[in-house]
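Notes for the one structure printed next.
A protein chain is absent from this complex, but the other protein chains hold their places.
Note that the chains are named A and B in the order they appear, and that numbering of residues resets to 1 at the start of each chain.
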Amino acid sequence: MITKLIEKKIEKIAARYPDRRSALLPAFHLVQRESGGFVGHDHLIAIAKIIGVPVSEAYGVQTYYTMFRREPVGKYHLQVDTNIPAMLAGAEEIVTHLEQALGIQVGQTTPDKKFTLSTVECLASCGTCPVIQVNDRYYESMTKERTDALLASLRRDKMPDMPVETHFHTECNVLLARRGLPNATDIDVYLETGGFQGLERALQMSPAEVIAEVKASNIRGRGGAGFPAGVKWGFLAKDTGKPIYLVCNADEGEPGTFKDRQIMQYDPHLLIEGIVISGYAIEASLGFIYIRGEFAWIANILERALEQARNKGFLGKNILGSGFDFDIVVHLGAGAYVCGEETALIESLEGKRGNPRLKPPFPAVIGLYGSPTIVNNVETLASIPFIVERGAKAFMEFGEANNFGPKIFGISGHVNRPGVYEYPLGTPLATLLDAAGGVVGQLKAVIVGGLSVPILTAQEAEGLVMSYDDCLKKGTMLGSGGIMVLNETASIPKVALRAIRFYAHESCGQCTPCRQGSRTISELLAGIVAGRGTRKDIDLVLKLCDSIKGTTLCPTGEAFAVPIEAMVTKFRSEFESLVS
Amino acid sequence: MAGLATTLGSGAMTNSMEEVFKSKVLLVIGSNTTWNHPVFGSLLKRAVKQNGVKLIVCDPRRIDLVDFADIWLRHRNGSDVALLSGLQHIILRDNLEAADYIRERTEGFQDYKKSIDFFTPERVQKLSGVPVEDLEAAARLYATAGVGALYYCMGITQHSHGVDNVKSCVNLQLITGNIGVEGGGVNPLRGQNNVQGACDMGGLPNVFTGYQPVTNPAAVEKFSKYWNVPLSDRVGLTLTQMIPECGKKIHAIYILGENPMVSDPNLHHVEESLRKLDLLVVQDIFLTETAKMAHVVLPGVSFAEKLGTFTNTERRVQLSNPAIRPTGNVRQDYEIIADLALRFGQEFPRAPESLFQEIRDLTPSYAGLTYERIREVGIPWPCPTEDHPGTRFLHAGKFARGLALLTPVTYSPPAEETDEEYDLVLSTGRILEHFHTGSMTRRSQILDAAVKNGHVELHPEDAKKRGISDGDMVTVATRRGRIETSAMLTDRVDRGSIFIPFHFAEAAANMLTNDALDPIAKIPEFKVCAARLERIAVAALEQK
Partner (left out) sequence: MHLTIDGRVVEAVPGQTVLEAARAAGIYIPALCYHPKTGKAGRCRACVVEVEGLRGLKESCALLVKDGMVVRTDTPKVLQTRRMIVELLLSEGHHNCISCQSNADCELQEMAYHLGIERPSYLVESLPTPKDMSSGGIVRDSDKCIQCGRCVVACQHGVVNQVLSFAYRGSHAQVVCDDDQPMGESTCVQCGECVQVCPVGALVLKQPLENKIRPHETTATKVTCPYCGVGCQIDLHTKDNRYAFAMAHEGQWDRQPNKGMLCVKGRFGLDYIDSPDRLRSPLVRKKGKLEKASWDEALDVVAKGLKAIQEKHGPDAVGFFTSAKVSNEENYALQRFGRALIGTNNIDHCARL
């Protein structure tokens, strides 16, 4: 049953959105958190009634997102990231170790109902893998010893503090400028270090002037596609009589990517300032930060920062006396990779299954609640204050033609100092690998833009410059800038299998090639890796990849067909050695 | 349709169903649309969900449509006039009425207005049980949202003051300027597939086809000439008037496809009356409860075996085709009538299309319709000529009677109110899976399996007071009779109210209902009477 108090809380959440249906995911989160760790049949019926959606749709939404459970779990829910960066860092051993220590298998709960063990997809801790998420909290850089210490503490019912050594460096001092400062999430620290000057400057300009400045900077969207942000803003439908919305895409879920998190976790006001300026430029009055559900604890950091910003007049009614009203709502996702695609994200924000929409129309014309909407990535928005405060020229001093600005690269896998590194676009890959302490062992291959881009052999990666254009020239993509380094110990067939399993798990299931294609390839690769495969299976994988390209409703089909094809083609002998 | 005919000059749904998508606000009263007209219910829900049309539902029961409503007014059974007039009071008080429309297209405003003064929100709250603030909100929404359509069904007409109810509906639509416009209208939803057609065809005691009065000498002359016989100009008796006259004024009744033994109020009385007839002829496809009493039963054919036109609730005349050949010693219904006519010395046409030609010849509103034109898609009347597209909504620009009449209304309580002995308000109606007297649906495998027996809807609190659990057998009694049925506990009905579906002859709701008639329309008060409900002791059941 749902208490009156929870019902009141849901009502309060619903009031924050233009359409109360958006409160569906928050309501599930709330009930799960406050009513025993799951959303059962009765909860579901009650939530559907309060929000005013059919039970069938509410159930469809609930079961779409992996974070919503329908059965109770143990007091401590241990979720181990087993995606590729984690796999390269030894996550499988941690899982085995946990199974032995707890005496249960993955998916089970201990008889005393204290522990439940699960494996999950990428938690965006690629630089600090392996990671175990315990309830809402991350425990990173886990070794067997640290895992034992964690369990010992949990057995005493204490969530321990376990510091992590993280690696970072900034050449540009734009996005990671405050990464090392103590209390950098505090607005006072932000103000002392020059914060909100971009906003002050923006408010003295007209919205059109701000757009022009951003356009002039040639900043390309940092989410992965690299589309010029200023041009995107220019697509906004004018004079529709409908409100305009700005949505910050903080659904960082591309395996190998853990950059946006650095900004939100360590410099939330930078993002807030970027959103407010951008909201002003596109004449929106409401913005959303759609943040992946696993980042609930980062969402708390953001909420606190938003409250501070409101109190200081940087947010809310009549910002800094300019007459501009703008506010930001933080919206938690719930475990769905596809929601990183902007139309899926919008659907999810509307309280629906995160299914990408058929395009056109594009969000800039018909987006959130049917209104013109701009969706920008965290890193993109966090770059805006610099552009507005220092000017497009200053921004273009970083990087090279068509590839301007600072960029955060997340480096994981077989390097000595996995972590985040802010360098100008156009920095050679070799420089970045050096910054990350160099490769452990012999470089075999590298995936430079998150899991969805084609893998490069060590040879192909030689001389690669990390810019949109050079990556394209070398047959891959800069993507999100998540660089995964593989040395001679990595088995490409295993990596390929782990990759396709991820996509099969995350496929929204809407369109045939993605839904069935990912599943079929996954079965074929599993057979190959297990030694049950044939040469024909390898050809079938390639045929499927080729057929799937360009046929899916959203880019997810491409996102697995292209990299799997590359892995199989470039490392075919490794696959062939496994088959009869 | 008497209420509609007096005020607008024509008794039919003024607008078409698909116009719900053109409306801005809908008011549904006395219609459990999703059960009684499910497909139109779907259109309504779609308009609300997808087109953002506002919906006000007025119903004593928490019908399914309530879940889609912006405002639900849960008024007491029988307080419709008060409720509707209360809304009008607020609209006039706040000057939200369509003043130009009232001036240009209506008459009788002053007298009408005076009658509305009575219905202050506070008084209406007392009479209907609807809180003042809900009345205010509904009136404001309805008057300001834009073009509004009003839909009603038997919940409005089946009352001892049903005509006043209908007039209140019309008044509301007139003062808001919603008649004669696309997406507006006063729209009575017809409960059977050819009620509209039966009326159009002169199946009424006062009119020939196309509502040409039998009291109009010109009409009498026209029909008399066409049929080549002299005709009566005396208005005849209605069905509900004929029943009590059986054995007195009425000695023979010929019934075509009707089953008054289940459908009429106060059934004991119907049975007694029909027994007094010298000749009862029933033409039907089943040996219905009524046919069992007949002297002669003539087997006709079902809709699936015949060619012919049916006129739907939105006046759309549609052609239905024969899907199967009749089997057994049965005849087409028109043939049976022609066979009889022959015994009276006249040759009637023996083909549907020839009969339709006669209809066209005699009925201006049907004159432009041909089988060919309506073979694929039906056309709504009036359709005076063969090049006329038909009329989706009536009264554009001008009413059939010139100016529409705003009629004063007065509130009168239901003919029977609750008291200590009969403490529950009983209402009757349909359920989704069954139809009318059940003669068709209860012979359908799937529908019969879906709901086998009758029941009474009872509020859980009223049940608790009486020690009744869901599914218990209970007796329901009124001053006219008693039935046994099972209790269905549900908060669909309000406390103090019960509801019985009328499809089940073995527990016939109409053993209980009140045959008090509306003085003008002669419609019985099916929707409200006083009843008593008790649990049947287990011992008593076992004895049986």
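The criterion applied here is as follows: a residue touches a chain if its C-beta (ideal position, glycine included) is under 8 Å from a C-beta of that chain, and two chains touch if they have at least 3 such contacts.
This is a predicted model, so every value here is computed, not measured.
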Selected residue (touches chain absent from view) among B:V166, B:V214, B:L405 or B:L424: B:V214
Sole contact to the chain not displayed, among B:N95, B:Q110 or B:S232: B:S232
Subunit A residues that touch the omitted chain in the full complex: 41, 44-45, 54-60, 62-64, 66, 336, 353, 358, 504-513, 515-520, 523-524, 540, 544, 547-548, 550-553
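Basically, only the chains that are shown with their structure count from here on.
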Intercentroid distance (Cα basis), subunit B paired with subunit A, Å: 59
